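The other protein chains are all here in position, but one chain of the complex has been omitted.
Presenting chain A:
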Amino acid sequence: MDFLNAVVALANFVLIPATAYGAQLALGALGVTLIYGILRFSNFAHGDTMAFGTMATILVTWALQAAGISLGPLPTALLALPAGIAITALLLLGTDRAVYRFYREQKAKPVILVIVSMGVMFILNGLVRFIIGPDDHRFADGARFLIDARTFREMTGLAEGLAIRTSQAITIVTAVVVVALLFWFLNRTRTGKSMRAFSDNEDLALLSGINPERVVAITWIIVAALATTAGVLYGLDKSFKAFTYFQLLLPIFAAAIVGGLGNPLGAIAGGFLIAYSEVTITYAWKKVLTYLLPDGMAPEGLVQLLSTEYKFAVSFVILVIVLLFRPTGIFRGKSV
């Protein structure tokens, strides 16, 4: 029995990756939940918005790398991120102008907007594949590890190593900063308050002189920032592939719904809940259990509850359980 090594192995293979993944999902879910709160529809194009933002950032990163600019140990993509966000914001404002505004003025039913967002999804998906292709791209540069496994072992003398990748550390730090900024904006600034007012009661907000078009435009800009950041962090952590981002739609929506659609705090909680469950259920526990159990009782198999391919099933099952027992999510969401 070796408690310390078990804790280190657990942190290395479960806690750190799941926290990074949870932060990425939370940022994605925040975007979904904001659109739902302000524009009142589920945006199926969100995964592809993330892909587009990441693609824009990658292109700028390549340009910076070609110009010989880098951030030293940090990935160049962080420097390119504001540009990526700006490009994505322009794209989203453009689609709102060309597509969504028409239905908003008509007061179309939310489900029509969902179908419209399916059309936007096709276009963004095609656009991303057209520009950067359907292949895998790795664009992380700079130092790979904050602490690598070998240094940790030498430092502590433990048998297990603990590695923290730069991308994971950056993900967590960036997510904290972005979420803090978002909540400060929503709760403290005039514009943020007007957004919340609009989300709570549209008619009352209009009566008190809030300009709906301005609220919508700001929402799209914030969504562009959230989606691009989430996408770039995910891409730095794993890799960029258009189809993977499309598939992220499911865990992101699960996170937003589990937390309560329209509730930003819920989106964050949902993101971490989904991420931790996915990673713990698809992780092979053999190593940790071998340390924890007395000698001779170590498990023979991998003790993996489900193979990694079934990770979608995990988000799905959590979603269904929450919906059955608490249909508006853990934190009360809204329903239209």
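Here, a contact is a pair of C-beta atoms (placed from the backbone, for glycine too) under 8 Å apart; a residue touches a chain by one contact, two chains touch by 3 or more; residues count from 1.
Simple rule for what comes next: contacts and distances are computed from a predicted model.
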Check: Which of "Amino acid/amide ABC transporter membrane protein 2 (HAAT family)", "Protein translocase subunit SecA", "Cytochrome c-type biogenesis protein" or "Xanthine dehydrogenase family protein subunit M" is the UniProt protein name of the chain not shown?
Finding: "Amino acid/amide ABC transporter membrane protein 2 (HAAT family)"
Item checked: Contact partner of the left-out chain, one of A:L71, A:L127, A:L186 or A:L265 -> A:L127
Next item on the list: Spell out, residue by residue, where the missing chain touches chain A.
Entry: 42, 44, 99, 102, 110-112, 114-116, 118-127, 129-131, 133-134, 243, 246-247, 249-250, 253-254, 257, 261, 301, 305, 307, 309-310, 312-313, 315-316, 319-320, 323-324, 327, 335
